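Here is the structure we will look at, set down as structure tokens.
What you see is the complex with one protein chain gone and the rest in place.
To keep things simple, chains are lettered A and B as they appear, and every chain counts its residues starting from 1.
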Amino acid sequence: MPTLKQGFAALEPVLQRHGHQAHGLIEVLNAAQQLYGHLSEPLLRHIARQLRLPFSRVQGTASFYHLFRFAPQARHSCLVCTGTACHVQGAAQLLAELRAAPLAELSVELGSVRCIGTCSGAPLVVVDGAVWNHVDANAVLARLRELER
Amino acid sequence: MSVCTLRINDHDIAVPAGTTLLQAAQQATIPIPTLCFLEGLSAVAACRLCLVEVSGADGREEPRLLAACVTAATEGMRVQTHTPRLQEIRRTVIELLFTEGNHVCAICVANGHCELQNLAVEVGMDHSRLPYRFPERHVDLSHPQYGLDHNRCILCTRCVRVCDEVEGAHVWDVGWRGEHCQIISGLHEPWGDVQACTHCGKCVDVCPTGALFHKVDTSSEKHGHPERLQRLMHARTHQQWTP
Partner (left out) sequence: MSSCLRLCTAASCRSRGAMALLQSSDRPVKEVGCLGPCSEGPLAAEGAQLLSLKPAEGEPLAPSLGAALAGSRAISADDPFLKLQRRLVLARCGVVDPGCIDDALAQGAYQQLQAVLAANNPSAVIDTVRRSGLRGRGGAGYPTGLKWATVAAMPSDQKVVVCNADEGDPGAFMDRTLMEGDPHTLLEGMAIAAFAVGAAQGFIYIRAEYPLAIERLRRAIAAAEARGWLGTAIGGSRFSFGIELRVGAGAYVCGEETALIHSIEGRRGVPRPRPPYPAEHGVFGLPTLINNVETFGNIPPLLRLGVEAYGAGTKVFSLTGHVQRSGVLEVPMGTPLRTIVETMGGGAPPGRQIKAVQTGGPSGGCIPASALNTPVDYDSLKALGTIMGSGGMVVMDDTTNMVDIAAFFIAFSREESCGKCIPCRSGTVQLEMLLRKLLERRASAADLTQLEALCHTVADASLCGLGQSAPKPVLSTLRHFRGDYLELLEPGEVVR
């Protein structure tokens, strides 16, 4: 992962692709988050200056969208799908049970995701990008413990 | 310039094409409540208080609810401004605004001069039928002259617009979304730390409640000054001053 010392040089091609234009803001934020893991304050200031936008506009836009994050990510992410098909198959209970579990000890950050559109596997979770189908809390916990081994 | 005629309640009115329903009603001295709207700023139709029932536009007969601040008058329109349906909407809107923040009039700087308070009286809200939510919100007193009390903010975005459209500093914006929306300055940092702020005070002048205030004001001492903006915009547009 590129570091701050490199002055966000890795973002330059993306900024150029959008001609340093304001309308590229969301694309640039997406790319920046992919490159640096999260949108830190120096990164947001850099983007605002490059696109010649007011800071509040950049912050207002970034905070509007669920997928942008302002703090570093844990080592693993576990997203419970909360779409309708998962809901009628018990997703709310699954999320509640996982919330009560000691996931931080496993370096897992718990979250939820809107329907990912593979509803035949409901209820499901997305762990580090991979979909686990037809799960309950115990099964998820058991497999999350495996991640660190 | 072409003229169109329309009927608002029982009044037949002729206005130049492009006139909004709000302006047309004002011309006929028919009051329509507004809150986010402010002459001199762009209209955003967010508060929904100026909704009116419109029929006869584009050949559509069944009445539609349209925001008067952004709807242009057209030939043959029939407009109702105070039907029971509209009055129920306006009262509910005011109740929703009161219950989503922490509005304690008795200790507020704007008490007695508050647009929200005045509207509550106007729509007959003697109590809220919906429960108060008592959200946790904070107060930003980092600016040397002014303060921002989020408890009293109704997210009308007048401050955002005046700072962007008139002052050009764009100190303010709306952050987050839905029930978590809040007015932010800079990168969600204390107002006093935002270097873009010119300390012009226009945001305080146009704030309809006690959310933005002069630090020297205590309860009931804040008066809004939207007329300053209007004078300024008039001078800018027409090169005419009222010294």
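Going forward, contacts are C-beta pairs under 8 Å (C-beta built on N, C-alpha and C of every residue); 3 or more make two chains touch, one makes a residue touch a chain.
Remember, it's a predicted structure, so these values are computed and weren't measured experimentally.
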Residue touching the undisplayed chain, where the options are B:Ile13, B:Ile32 or B:Val93: B:Val93
Of B:Ala28, B:Val70 or B:Leu141, the one touching the omitted chain in the full complex: B:Val70
Absent-chain interface as seen on subunit A, which is shown: 22-27, 29-30, 60-61, 64-68, 82-89, 92, 113-122, 124, 129-133
Chain not shown, touching residues in subunit B: 44-48, 51, 65, 67, 70, 85, 88-89, 92-93, 96-97, 99-100, 129-131, 133, 154-155, 174, 176-181
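In the analysis below, only the chains that are shown with their structure count from here on.
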Residues of subunit A that touch subunit B when the two form their complex: 41, 44-45, 48, 54-60, 63-64
Subunit B residues within the subunit A interface of the complex: 169-177, 184-188, 194, 196
